[in-house]
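Note that one protein chain of the assembly has been removed; the remaining protein chains are unaltered in position.
As written, the chains take the letters A and B, and residue 1 is the first residue of each chain.
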Amino acid sequence: MKKYHKHTPSKERAKVNGSRAAPRILEVRQLSASFYLNRKVIKAVDTVDLYVDEGETVGLAGESGCGKSTLASSVMKLIPYPGRIVSGKILFRGQELLKCSEQDLQDIRGNRLTLIFQDPSSYLNPTVSIGMQICDVIMAHNPVDAREAKRRTVELLGSLGIPEPAHRFHSYPHELSGGMKQRVLIAMAISCDPDLVIADEPTTALDVTIQRQILELIKEKVIGEGSSLLFITHDLSILAEICDRVYTMYAGRVVETAHTVEFFHNPLHPYTRKLLSAIPRYDVKKPLAEIPGSPPSLDDLPPGCSFYPRCDLRSERCLKLRPELRELGMKHWVSCHNV
Amino acid sequence: MIYRTRFLTRQIQKALVRVRSNHLAVAGLIIIGFFAVLAIFAPLIAPFDPYATDLNATYAPPSWRHPFGTDHVGRDIFSRVIHGARIAFAITVLVVLIELTVSVPLALISSYIGGTLDEVVMRIMDMIISIPHLLLAIVIVALMGPGMRNAIIAISISYMPMLARLVRSVALSIKEEPYIEACYVLRFRSVRIVFSHILPNIVSVIIVQLSLDLGYALIDMASLSFIGLGVQPPKASWGAMLSLGKSYLLHSPWMVIFPGICIALLVFGFNLFGIGLGDILNPKARQRGG
Partner (left out) sequence: MSEQNATATDPALETVALTKHFLHTKNVLSRIISGTKWVRAVDGVDLELHPQEVLALVGESGCGKTTLAKLILGLLSPTRGHVYVMGKTPVEHGSSLAALLQIVFQQGRASLNPRISIGSLLREAIRVNRIAGPGQVEGAVDEVMRMVDLSPDHKDRFAHELSGGEAQRVVIARALALKPSILIADEPTSSLDVSIQARILNLLIRLQHELHLTMLYITHNLGSVRQISDRVAVMYLGKIVEMAATEALFAQPFHPYTEALFAAVPIPDPLAKRKIIVLRGETPSPIDIPSGCPFHPRCPYRQRRCEISVPELGELSPGRLVSCHFPLS
């Protein structure tokens, strides 16, 4: 007999909770997660602090191998073997997720904390119609019967811009285009009116104009409906458009975080600055900055700052001592010795 | 020139390390190596001439003088078993060599050119493969006359379609890879593309299949010899020994036990090696990036 979680819509929650000091939607404290392979230990996530407030949209940026996807799967406690969460806390509305039973986690995942993935093909069951997959999510977390679930699904598909939703209910994933599949994933993610949606590179594999469609959809249907959003991507430009605050990660650690305007107009960490100048912009013609060398392999990290070999602000101290995050402005944290 | 040989020895060293770390392959190699030593040094190790009969000591059970006993005409089974290793290796290696030199180029060329040639070759292969191995081998040997040489040819013919199909299917998928397309742009000729670019990527698959075929060849040969179509007496092949010994199973089981164990053990060794090799050569699961 399934236990259903008693549920209040997120907008109402925001009103209620805003009146008193509420715990943050998501708080990650000193989280470390590593992968154990043969004899190598890969420190994918290294003492990361991150939070998302009620109704906030937070961006997490970094290039491949920086640990952002591992962080996302850790939050859901879905980190794949041979990965393990080593230490730290994850608080979801004050509830410690790492101490929860699998049963409790099942109630939270897909319901109050949902995930939108990068590659919809890998996350949709090819043998089940898309409508049924969304219904499954709805019925798992809500005390409704199949007919009601189907009605809600069709309504959801329609509101997400899928033409002929009643007909499309029965389609299989391979019959849909990339953009359509991503809409289905978004439908699944918002079907139970979640508190927090984590989107891991949801637009990366899509064409430019379809990316724009999906982005606008996320703005309208996730942010617009009051859910908090943690948007993970390597494309900083997207974060400039939708986020309230931004984090940058490098080699498993957070290196900078600030409010969006401050972040983009006054970046302080050498990596962030170079990264921002490396983005080719179509509105302005300017030379592109290069970062020499390549990211370190996560099983062999140097004792000091991981960015040392590629940094142009480096000093003796950086080689030996790992910098910690310091607040260098209004809510602007940077982990560097030399700014 | 020196530069190239240093590069090659480094490659071989890397390969050996990987082989050494795979326990299956090592176990297989030990068994195969053991029999190989027997085969190579047979005349030195075997105490008796495998053809020497001794009618005073027929059906003798295992003893110090004859560790594996003697057969119905007094030949020392121990010596015959050791010499049998020679024949076993000769057969399996020859079968595999013939199979390899015919199937692989044929499949490569046929899959690359495609079209009618490919269809014709594949239909011929289909015809061969539709007849069960052993039956086909029996038919061929029956037509050509019994004997080791013909048995080897027959068995390798019956194995060709499997290898050809395998090579063809892998070659077809490799043909679509971007690095082969790059060869067209660089205006490489077809021969170069097929043998220098496609073949190296198939080698691992071929080697695994061949090492397993070594085992199958031994069994098929033993089967043929068992029904009298393979190695003919008085040659000391394990299969022939089984054939001879089956009539005396009840009162002189040693005539059958020892050659039987050897067949089973060597096939086991080939299989272990083949499976271990498969583990080494096939791409392992790659780890995901953060």
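We adopt the following convention: a residue touches a chain if its C-beta (ideal position, glycine included) is under 8 Å from a C-beta of that chain, and two chains touch if they have at least 3 such contacts.
None of the values given here were measured: they were computed from a predicted structure.
Put simply, the missing chain touches A, B once the whole complex is considered. The chain not shown here is touched by just one of A:L98, A:A240, A:L313 or A:L328, and that residue is A:A240.
The missing chain, though absent from the display, is touched by one residue of A:L91, A:A166, A:L215 or A:L328; that residue is A:L215. Across A:Q30, A:S294, A:S315 or A:N338, the single residue that touches the chain missing here is A:S294. Annotation for chain A: contacts to the undisplayed chain at residues 63-64, 163, 177, 179-180, 207-213, 215-216, 234-238, 240-241, 260-261, 264-265, 274-276, 278-283, 285, 287-291, 294. Although one chain is not displayed, chain B still touches it through residues 7, 10, 177-179, 181-182, 184-188, 192, 196-197, 200-201, 203.
One rule holds for everything that comes next: only the chains that are shown with their structure count from here on.
Rounded to a whole number, the gap between the C-alpha centres of chain A and chain B is 54 angstrom.
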